[in-house]
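A single protein chain has been removed from this complex, and every other one stays in its place.
Presenting chain A:
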């Protein structure tokens, strides 16, 4: 593929509008997911992520805009296109009365008619999520992590080209989480396009090629994790332990004023004996901050400086107030 060939799109959403009465859930939302990428969809609760996904999946009606999956409209009767899509919903969607094997086999049977091929795919899916020893177990006998893996197996058993993962690691232990994330990367390596939503920023940062942050039904940021971090004002966070400031309120006020006067400083806070400085990107920020403290003879303890995380970006873009 040369540079002039447009990247083939797995999902294209343009000017999508969805209203619930007077409430606008999706407000002119655009979303473009390239084939074979892991695309992160972030947003606070109620931002419109799930609504957008349900519209893309053809389950939810919408007021205006267009949605195309692999260049086609996903109508309820477009069964050929549905065969290429897998869904791993946030709630575990399996039959509690069936065993692991029966569940996976059933969901495979909805997509694959050939019995031999089906059996092979089922075995592969079970091996992929590491449930070989639990074939005869019913879901109630599985731990949270194993249950999530079963949920994933049911969604990917038919080898879809496009897979939606809606918070697949909620309430699982770190070992299971790592196994799930490794599995998603492996699916992507095998050629699947992934659309991934999560509230765990470090997961998204680790997994996704590109990330779109939506709020109030609109896209407010789009790009790679690095690009998003560069796009925000905060470039560095410096945290300095300075218990002496707590004992001298006048000195504390004076130090905070002088720190705020520094040209690269965005925000300064002092709480719990820790001084936190939000600063723009710069090479000597830490030295300059420490100089202010040193000039006043204030002893310092632990010092740390780190670049902004995706979490910082998310909070800066969507605000810190609580959402429903």
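The definition used in the following text is that a contact is a pair of C-beta atoms (placed from the backbone, for glycine too) under 8 Å apart; a residue touches a chain by one contact, two chains touch by 3 or more; residues count from 1.
Simple rule for what comes next: contacts and distances are computed from a predicted model.
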Subject >> Per UniProt, the name of the complex member that is left out, chosen from "Multidrug ABC transporter permease", "CheW-like domain-containing protein", "cytochrome-c oxidase" or "Lactate racemase domain-containing protein" >> reply: "Multidrug ABC transporter permease"
Subject >> Absent-chain contact - pick from A:92, A:194 or A:313 >> reply: A:92
Original post:
If you put the missing chain back, which residues of chain A would it touch?
Top reply: 20, 50, 54, 57-61, 76-77, 79-80, 82-83, 85, 87, 89-95, 97-98, 102, 106-107, 109-111, 154-155
